[in-house]
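Mind having a look at this structure? Questions to follow.
Excluded from the complex is one protein chain; the other protein chains are retained at their positions.
This part shows chain A:
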Amino acid sequence: MPSQAGFTIRGCIQAAECTGEGTEVDLDKNMKILIVDDFSTMRRIIKNLLRDLGFTNTAEADDGTTALPMLQSGSFDFLVTDWNMPGMTGIELLRAVRADERLKQLPVLMVTAEAKRDQIIEAAQAGVNGYVVKPFTAQVLKEKIEKIFERVNG
């Protein structure tokens, strides 16, 4: 699969290239995004891709246990989380978010290597807003984020 990003950053590097094509969705580029993944390299890839899409207001956490208090006190607008992490997993974090009165409306995108149908269904039932399987491309990430906010705003 030569078009997959995997561990190298492909596609657009700069914002002008990424946003200059296709239908534009009007997204708040200042929204505060929390990136949760136990691998620092993957957090860095996602952070870079988000920056290329124009989102620079990001924070990072390495698992659900550290992410949840950040979410509860940090007025985040969007959560991007991995599934398989030590401590608290992404699916547990998603359930905790949906169970929290103040956080339950938070849009959540899962970016994970977990690809079993049962798991995708489980995430959907737990209330995930989007699901991206690794390895992924910059384009897929962009599409899913746009789709999520099209629904949230629409």
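Brief remarks on what is shown
One rule holds in what follows: a residue touches a chain if its C-beta (ideal position, glycine included) is under 8 Å from a C-beta of that chain, and two chains touch if they have at least 3 such contacts; residues count from 1.
Rule of thumb we're sticking to: contacts and distances are computed from a predicted model.
Missing chain, UniProt name from the options "ABC transporter", "Protein phosphatase CheZ", "ATP-binding cassette domain-containing protein" or "FtsX-like permease family protein": "Protein phosphatase CheZ". Among A:77, A:100 or A:122, the one in contact with the hidden chain is A:122. Residue positions on chain A in contact with the hidden chain: 7-9, 13-14, 16, 39-41, 44-45, 48, 83-85, 89-92, 112-122, 124, 131-134, 136, 140, in rising order.
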